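One protein chain is absent from this view; the other protein chains keep their places.
Moving on, here comes subunit A:
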Amino acid sequence: MFKLNLKIALRNLWKNKGFSLINIGGLAIGLASCMILLIYVAYEWSYDKQFKNSDKTYVVYQNLVASGKTFSWPWTPNVMANEVQEKIPGVKYASHSTYPRPNLITVGENRLSAKVVFTDPNFLKILDYKFIKGNSNQVLKDINSIILTKSFAEKLFGNEDPMNKTVKLENQDVLKVSAVIEDAPANSSIVFECLMPWTLFEKREPWVKESNWGNNMCLTLVQLRDNNLFSSANAAMEGIYKRNSKDNVAVALLHPLTKWHLYSDFENGKSVGGKIDQLKIFLLLAFCILLIACVNFMNLSTARSERRAKEVGVRKAIGSTRKSLINQFFLESILITFISTVLAFILVEISLPYFNNLLNIKLTIDYTNSGFWIALFSLMIFTGFVAGSYPALYLSSFEPIKVLKGLKIKTDSSVSVRKVLVIGQFVFAACLIICTAVIYQQLNYVKNKPIGYNQANLMQIAVEGKMHDSSKLELLKTQLLKSGAATHVTSFSSDVTEGGNNTTNIEWEGKNPKELISFNHRAIGNDFIETMGTELMSGRALSSQLKNDTNNVMLNEAAVKMMGLKWPIGATITFWGNKMTNVGVVKDFVVESAYQKVAPMIFYIDNHSDASVMLVRLNPDQNISSSLAQIDEIVKGIEPNYPVNRKFVNESFEVKFQDEKLLGTLSNWFGGFAIFISCLGLLGLALYMAEQRKKEISIRKVLGATTGNILTLLNKEFIKLVAIANLIAFPLAYIIINKWLSTFEYRISISFLPFALAISVSIVIAVLTVSMQLIKVAKANPIDALKYE
């Protein structure tokens, strides 16, 4: 029986090739979209979960109230780890480590900038990276040792055995390779290329040795003996700052490592979600796309019920039970699902590289993972059953006698069910169109919002090695200007596209002494205003040529507003205990998030070689590539030991929009797929209608209706469906997108445009789809349909 049913199912597929193609294609696209989204969700979901004891591992966060807001950071003092290890009950290991930062590593002539983490041996006990070579108990103890990841070892040494060979750090320290470990997985929060002992860090930066509870400079990881001990440990953590340093108002807390990536947003010192919200959207999207693909399948299958009805009748008359018919139809749907899955696989494998490129991640299908196969298999069975349920139950319910007598099957109920299904599909599609349009508008709005300085042709060069010497820096500036590659050059104390140094240690007249207000502080070089392409609102710019200017500062507009200064020029400000005078007000410009208001900033002239980047305004009259070549040459001439690390400011600025861009791109693509699949569903309904109303159409034609009349008549019904779907979608989309927008400080107001777009796009597509199908029927010779009555 099974074999025969299978054979018949295959014959049916082959006989109705066009129909099978629509059916299988729609389902395959749905399945492929769902699979890619699920792979992506799984990738994000498994962040930091690769370690054996990751569930017992916690990251120490500190909450600090400043400017009336609670800031939460995973930055802790260097003495935290020891204190936690000794005093907090239930702690198995605690480790401190630096965040990955680029350092120069050399082997012979091979110079590479590597992401380095300085840490202690406990780090490797908490995170059990797999050792390929070397002993995990012996590493990070010798001050002059280094652990390499596999890929970095290959970069340095090629195929040679790296063990016990030496590398040079920043051309200063000679380190012996003590172990090689597997690369940190792409989906982990701490990604590095080599590990070095903390003692080496202390030797290189002597200030690290000082025990200072006020200096939050490293990451502290804690592993508990048992998760039952969490609440007591967390409670003991809370007052750890206060116990060790009386005036410190910061509060520490433990945040699970497994939630570090996905639940990174804090409000009032409590985790309130983060990327997990986006992930939930994608999960929902995956499910919905699969569902509309299933709905499609149902629509198309039942649309052909006329043709299958006879078979059902005969089968029942010769002794089939309803159950065996249901089984038969389920078998068919599972067969189609199976073919679609195979096709979906091919689609996924083809599109993954493109997708990875688009999102800048590394998704792969792990074929050796049994979980993957189980998930795939259950996805297939689930799809087969959902898609097959309605056709199976509907088709098997035909009464044999009615079918065999040639009576028309009562179709009212099935048509309305199918209409509801199509409306459902279009509600989803319209929602997606609206949301995508609003996301696009918002992204555009924020991107085009003035950021306060001129990004174009602005480049930053990292200050490294010998460039830290202020005379060399001055030399670099002179050479750049002389070469004609740059029109203005200045220095800046942190990356201009990132947040960075801030302080609350600023006093002024009229300040509420109890309030902590956080100021960004930046050291700048000469010609800052001209290089950045920003504006001086009042006063004058700082200059190192003027002797007095070491005692002067500039403020940005936000700072003036926050401080409530009526006469900002000449105001006295106590900055880190020194009395300074404000000489200028700089227009607000964005350094952190483009979605948030600009924070107060204070500028002072750089006289301690605080520069971390050189800002270079390229000469617009000169060809860019030759300018770049000149710059490379000049930088190489001053510091030959480092690869030149330069980037365009607007490129690094783009990175800020990555999350929203990702959301936009994904909803664009999958929204497109959803609309496409929905159209297939509509096509199915049109096919059915055409078959059902063949006779009616023929009679109308005999009575004198034109093809146009008939198309209008038939389209009216579909337009009605799509319009209803849009009306349902509008409030739904409004609620969803409003919620999404409300997380942005700068946001567009929702206009009618996306809604108009949704309704017109869906109606135009629907009419095109339906007309394409119905025009055949409308044009057909009426006699063909009437003759057989």
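We adopt the following convention: a contact is a pair of C-beta atoms (placed from the backbone, for glycine too) under 8 Å apart; a residue touches a chain by one contact, two chains touch by 3 or more; residues count from 1.
Methods note: contacts and distances are computed from a predicted model.
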Chain not displayed: protein name in its UniProt record ("Glutathione S-transferase", "ABC transporter ATP-binding protein", "Phenylalanine--tRNA ligase alpha subunit" or "Paraquat-inducible protein A"): "ABC transporter ATP-binding protein"
Touch with the omitted chain, as defined above, among A:259, A:315 or A:419: A:315
Option from A:235, A:401, A:655 or A:768 whose C-beta touches the chain left out: A:401
Footprint left on subunit A by the chain that the document does not show: 1, 4, 7-8, 11-12, 15, 310-311, 313-315, 317-321, 324, 400-401, 404-406
